[in-house]
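Here's the structure, in structure tokens; my notes come after.
Excluded from the complex is one protein chain; the other protein chains are retained at their positions.
Let's turn to chain A:
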Amino acid sequence: MKRLLASLLCASMLLVSFAGCGSKEAAPSSTPETTPETPASSTEAETEPTGEGATIELWLHQNEAWNASHQTIADQYMSENPGQEIVIKTFPYSDFLSKIQTSLLSGGEGADIYEMWGGWALDFTGTGALAEVPADISATFENFYAPVLGAYTRDGKYYGVPLEFNIEYGGLLVNKKLFGEKGLEYPKTWADIEKIADATSSKDGEVMNLRGFDFVSEDNILYTFLAMILSSGGSYLTEDGKVDFTTPEAVDAMTTLVSYVRDKGYTNLDGITSGKEGYSFVYTDESMMDIVGPWAVADGSASYGLEYGTDYEYIALPPYKEPVKFAAETGWGLTVAESSDVKDAAWKYVAYFDSPEVLVKHNIACSQIPPRTEIVEMQEYKDGMPYAQPLLDILPAGQFIGPFNTTTIKENIDNIFTELCTTDNYPTIKDGLVALTDNLNTAFFG
């Protein structure tokens, strides 16, 4: 009897121990509604496609406005296409990439459609995990801007449909209240920026009282630097696809940026060291103006209780040099898993989502810059996103940053920039940029 009990006990413990290793089929889970703060949620239970109908699972990262827009479009699609069911599952942003990686690598477990960041897609396009975009959808890509397709393209084939133009350069978030108090007008030229920053920047030892002009954040050192190189007529890519930051234009651009921190004291490195985004200082009256993407605009009212047009505004960044040119990485898009059982139905939904009439609503709801030209010209978009106008004018001047892991580029550029601003590790700016070039080419090409 004792032996039997012991055996039963052991067997049950083993079962419990390995329960966590069960597959999706073994542990179905569903919750009644999508809530942004839950670790993972689903709107419907899973069912196999039957007849003309299909159940399509779509994975998103958690963002209240974005998820709501996706749900609205999914509901609309389901009502227009009886039998088609869109199941939306959301995950915290911090876990989202690892979720995608795990599910795509497992081949068969996970979603049919993944909302994917372009930089992530780069890693998957060569693995066979993502389905190629059907010709009827890719035929519309001639109306898309070049940067939005870059990361989804490999060997002339497309593996994702862009939802937005990710732009970090071209707009300037300004503190209207401070400009008014100081009797200053918004800058119209780069020289104006420097003049205003000279007059307003104030520092007390290590404490920055007021930043006259800020560009220091994880993203914006990179994008400002690249735009300055490109606008000066230079390039940071060599013919064999490697990076080169040792050109005279790059040295000139980095010298200028470093001088803004090290010599002129327009700003400091808080934007990459304090855990606060550089643009947040505009909202706390600690910065006159900051180069940042349009996504930061909504934060002024949502997180700081400020009013657009009264406390702050988003204006066109005066050109560093003309003609304006800038680099951008591919932003969010929709991809379909090669292993999906309902690939055709999934692509049909993606095509629906991607149509200008539908996507324009999503872009407005998510404060996104559109990836395709038709939407930029739509009055509905202009009315819905009035502060996006300065950026819309320069979209054709954008180029794809290159098929690189941008996290690695940002980290390396931020490190070298910090070293040049705070140490004498490199005798000249060019020495720092030689090290940067070597580091990046080693990281990317071995």
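Worth a mention:
The definition used in the following text is that a contact is a pair of C-beta atoms (placed from the backbone, for glycine too) under 8 Å apart; a residue touches a chain by one contact, two chains touch by 3 or more; residues count from 1.
Methods note: contacts and distances are computed from a predicted model.
Looking at the choices "Transcriptional regulator", "Carbohydrate ABC transporter membrane protein 1 (CUT1 family)", "Phosphoenolpyruvate-protein phosphotransferase" or "D-alanyl carrier protein", the name in the UniProt record of the chain not drawn here is "Carbohydrate ABC transporter membrane protein 1 (CUT1 family)". When the full complex is taken into account, the listed residue touching the unshown chain is A:G275, out of A:P82, A:G156 or A:G275. Interface note: of A:Q76, A:S138, A:N405 or A:N441, the residue touching the hidden chain in the full complex is A:N405.
In the full complex, chain A contacts the hidden chain through residues 2, 6-7, 9-10, 13-14, 17-18, 101, 105, 123-124, 126-128, 204-208, 268-270, 272-276, 405, 407-408, 411, 415, 418-419, 422-423, 425, 443.
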